[in-house]
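What you see is the complex with one protein chain gone and the rest in place.
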Amino acid sequence: MARSRIGIWLIGAHGGVATTTILGLTALRRGLVGDQGLVTQLPQFADIGLANWKNFVVGGHEIRKTTLHEEALKLANESRAIDERLVSKCKNDLNKIDKEVKPGVLFNVGETITGLASSHNRRRKETPRQAIERVQDDLASFRKRNKLDRVIVVNLASTEPPVTGDVPHKWRDLNKLLDKPRRCPLAASSLYAIAALDLECPYVNFTPSLGSAPAAIQELALERSVCHMGHDGKTGETLMKSVLAPMLAYRNLEVMSWVGHNIFGNMDGKVLDDPSNKETKVVSKDRLLGQILGYDPQTHVSIEYIESLGDWKTAWDHIHFRGFLGTPMVLQFIWQGCDSLLAAPLVLDLIRFADRAARNGDVGLMTFLASFFKSPIGIGEHDFARQFQLLEEWVANL
Amino acid sequence: MARSRIGIWLIGAHGGVATTTILGLTALRRGLVGDQGLVTQLPQFADIGLANWKNFVVGGHEIRKTTLHEEALKLANESRAIDERLVSKCKNDLNKIDKEVKPGVLFNVGETITGLASSHNRRRKETPRQAIERVQDDLASFRKRNKLDRVIVVNLASTEPPVTGDVPHKWRDLNKLLDKPRRCPLAASSLYAIAALDLECPYVNFTPSLGSAPAAIQELALERSVCHMGHDGKTGETLMKSVLAPMLAYRNLEVMSWVGHNIFGNMDGKVLDDPSNKETKVVSKDRLLGQILGYDPQTHVSIEYIESLGDWKTAWDHIHFRGFLGTPMVLQFIWQGCDSLLAAPLVLDLIRFADRAARNGDVGLMTFLASFFKSPIGIGEHDFARQFQLLEEWVANL
Amino acid sequence: MARSRIGIWLIGAHGGVATTTILGLTALRRGLVGDQGLVTQLPQFADIGLANWKNFVVGGHEIRKTTLHEEALKLANESRAIDERLVSKCKNDLNKIDKEVKPGVLFNVGETITGLASSHNRRRKETPRQAIERVQDDLASFRKRNKLDRVIVVNLASTEPPVTGDVPHKWRDLNKLLDKPRRCPLAASSLYAIAALDLECPYVNFTPSLGSAPAAIQELALERSVCHMGHDGKTGETLMKSVLAPMLAYRNLEVMSWVGHNIFGNMDGKVLDDPSNKETKVVSKDRLLGQILGYDPQTHVSIEYIESLGDWKTAWDHIHFRGFLGTPMVLQFIWQGCDSLLAAPLVLDLIRFADRAARNGDVGLMTFLASFFKSPIGIGEHDFARQFQLLEEWVANL
Partner (left out) sequence: MARSRIGIWLIGAHGGVATTTILGLTALRRGLVGDQGLVTQLPQFADIGLANWKNFVVGGHEIRKTTLHEEALKLANESRAIDERLVSKCKNDLNKIDKEVKPGVLFNVGETITGLASSHNRRRKETPRQAIERVQDDLASFRKRNKLDRVIVVNLASTEPPVTGDVPHKWRDLNKLLDKPRRCPLAASSLYAIAALDLECPYVNFTPSLGSAPAAIQELALERSVCHMGHDGKTGETLMKSVLAPMLAYRNLEVMSWVGHNIFGNMDGKVLDDPSNKETKVVSKDRLLGQILGYDPQTHVSIEYIESLGDWKTAWDHIHFRGFLGTPMVLQFIWQGCDSLLAAPLVLDLIRFADRAARNGDVGLMTFLASFFKSPIGIGEHDFARQFQLLEEWVANL
């Protein structure tokens, strides 16, 4: 491992999660911070040959005009989420990484996201296939320039609205639509996935956007013998659901209603304030309950953009359940977490696990990573404890 | 199973938990209520030959002068925890069961509990051995009178203060002390345990009192080839801890402090208002955190008697943890549950599992029941999900 | 006072609030309950000659087909909001009052409310003027049949959607539109108001519907020398806002955002689940903040129908404010109150105060009742403490 070089390619490279991921990686490399939040630093993963922080080289795509340092300062000063002194110490590294960030893809990302893009980015006209080829050029030159053994692509861009139209089930059929912008039922997240998988780069979709989920793209991954996984990183409220719902289920406590209100004020929140983008997210946050409980209680999930909160995601969940003799009881929780800081370490974990899986020859969906996702593809298990055991079993079989 | 008759012997038979257990059993037998709160009614336990509600006959010990109906009415009208119409429908059954309730043991139960006892009970003078023999007479005549195949004893009495003095490790040595009230380092819960186990009756300790935990009493259980388990039913706040602490641990989120405030107003709360009784309980509620997390965060557990709450146990927990880059975050939960209604179905579950284990020839500690206890004896696993898997594995091996 | 007879005429007579009001009045008359929740029973109002509970006779309008007893049982058994034994004791009285309930008006109440009405009610066709005349016939015959000195009309019906079209400022102009259903920019609540005021019956609008708010209807009240007030009873979350916002203002703590999520499952909740009805309510719950603070923080109010909660309105408010040196801080509250039980005593209070004001010769808006309303008409004061002082000053001047 010591000499291998692994590329991390982040889509949405200047967003809150990517900025924190990059800042964190830099700080870990310099020994400035501890292991909090990093699953891969748990003792049970110490001896499985995961890549070191020093093995990684970072690049990515971004649609906005900004810098990593500027975004990191926002997290420090506006959100009070990060210690500003840490940002200062890493400033030079952040500036260097900025040079490896290329213009992103805006295909079918909806008005709200397009509105955030720089005018230069907005003016570009390209078919889906042209976008894929441009992305692949970026990936290939990143790999070559940095002499990388492997590049892992992670989607951290804002949530896209759902695309209308059915995605063909066969890669052959989908492939044909890539030249037809009007008929192509994909958005940017899937174009990135195709670009990456086609180049044999493992792809991880940390967002609720479609990404590599369509059967046709899964087929492409198998053809190229590359691994991938998604989608939607499980960081806060949904993580809570995935331990509390099993608890209630194992105790046969009947959930009558589960209401979850989420408020926060970062860029992600701004994008989700657009109802079309929000729809994708709410479904992802809500679906697991029925699957864990075995029945569908009344549920309500709201996500509201409250600017003053910055990156501080606050969730209030009200769970109304019926106990013995039908007596109604209430469990409420309030989660006050920094969204980007909860997500970023998981991104690093997913990269390390995906890299290890690639070395292991894993192909197709990495379902053993289910515990990291709100809506893990290819697996119906939503109980966090059981999902974590899948990870431990995978490790045991390495 | 259809024709077997199983005795349930409840210590603290007129307390909130026992009253609810008995009312619930009656209501289940009459088809008046659903399965909520009953673990044994989950689909995975449907085909393992558990006893039916109709198989059970109920008796018990009690130190106060009251009736089941009166206590059930309190839960309905003072605590608003149970539907009064249900109590009315079960009144006759409750009155019949009252006849099987005998005077309890007050040995070393502390001033607060003794103060609750009827004067008749308080006047009785007996050595530990005499108390055991009296209990055994009650159990034997209950078994004979009702033609029972088996009697299962469950301790539901108020929490005893810790007894000073070391309990001898050998049954032979402990046995000798039973004739010496001053030197006997046991309290009533252990005398009941000895009485039951010696008669080959399975014993379950649902309270934080010592019960059958001492090695010498465990030895007696093995000698008599009988099964037992304890202690302290895991119903609310601690249940939450046993799913949230693993969640934080698996995500490598560092718990800096965990504060839990519990307020309630039932008889249990009144007894726990005595600092000596409370001590036993707080230790039981607090110990699992260090064992799950692998380190000891600052913790604080308070239990306060707030009369107006009646049986409604309200817990506020404030968990202060450190995420990525050392950023402090907060998780809070508020649990508003009816204590007796959370406990009672677990009591029925434990009885059914203990009965099934006895038929299976299980001897000694039933560690597969760990998920039911705050401080399961003989097993260090506190992660609720893993505890539940132990139960499923036991079932798979039947 | 002893011999005077006062009629209470409740619009929405079988709704949760009216049912509780009537049940409560009955229980108070029979000495079955205490004074909790009744402002008029505070010592400072003991000597101002308020009507006794025995002075009142009850009737009303309703659009659904049900009975008071049935509705009271729902509050007792489904919502667990009222003691069922109380309902039993008052059953006969409730049944008698049912006979004084007449069919209500459905003019412009929107689809959701119309959908709740009995088919008999839905079939009736009438112009606004015909509806007013029918209501006046009901009021007059109620007064005559019961030999009443005065009838006070209170609107407790579900929230209407906003009516489009401007209401003419002059009574003369509005009066002309009453014969033109298509052009009449009023809904039922205002027709009831006109009917009542025209008959010199004091009118109180406890809902956010328009009621007597239009200038033209206020003019009618002055012409008839009768008093009235509205609107939207201040019972829970908004009451909290009206004491917390002044606290923050007096301390110069800058509110950056105030988020309020309300969930409940009664009939009112069902009607508010219709976005057009909800709009009226949300505005009423939100407007006071800017008026108290002197600036407009970001606010968000949600109201969601969660069936399992029944009458238990639960509100979570998250107040994000900036203290000294710009440091952001958080105040959250969770309100778990029974909506009907919070509203009903205020209805009785308003009736008693309106009756007293009428005897005092008060004419026009009773602004001294501002503390009872989310959006008091004719007065800009929203600070609860100052509103309450207006009431005390009115009393002092009697």
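Per-chain numbering from 1; labels A, B and C assigned in written order.
Here is the rule we use: a residue touches a chain if its C-beta (ideal position, glycine included) is under 8 Å from a C-beta of that chain, and two chains touch if they have at least 3 such contacts.
Just so you know, these numbers come straight off a predicted model, no measurement behind them.
S.K.: Which one touches the absent chain: B:Arg5, B:Arg29, B:Arg80 or B:Arg287?
M.R.: Only one listed residue reaches the unshown chain, and that is B:Arg80.
S.K.: For the chain left out of this view, which of C:Leu178, C:Ile194 or C:Leu341 touches it?
M.R.: Answer from the full complex: C:Leu341 touches the omitted chain.
S.K.: Spell out the interface residues on subunit C facing the chain that's missing from view.
M.R.: Here the touching residues of subunit C are 20, 23-24, 27, 33-39, 41-42, 81-83, 86, 239-240, 243-244, 246-247, 250-254, 322-327, 329-338, 341-342, 344-345, 371, 383-386, 388.
S.K.: Which parts of subunit B are in contact with the chain that was left out?
M.R.: Contact residues on subunit B toward the absent chain are 80, 256-257, 259, 261, 263, 298, 300, 302, 304, 306-309, 314, 316, 318, 320, 328, 330, 332, 334, 336.
S.K.: Over the whole complex, note the residues of subunit A touching the chain we left out.
M.R.: The missing chain touches subunit A at positions 77, 80, 83-85, 334.
The rule is simple: only the chains that are shown with their structure count from here on.
S.K.: So what's the Cα centroid distance for subunit A and subunit B, whole Å?
M.R.: 44
S.K.: In subunit C, which residues are in touch with two or more of the other chains?
M.R.: Residues 80, 334 of subunit C each touch two or more of the other chains.
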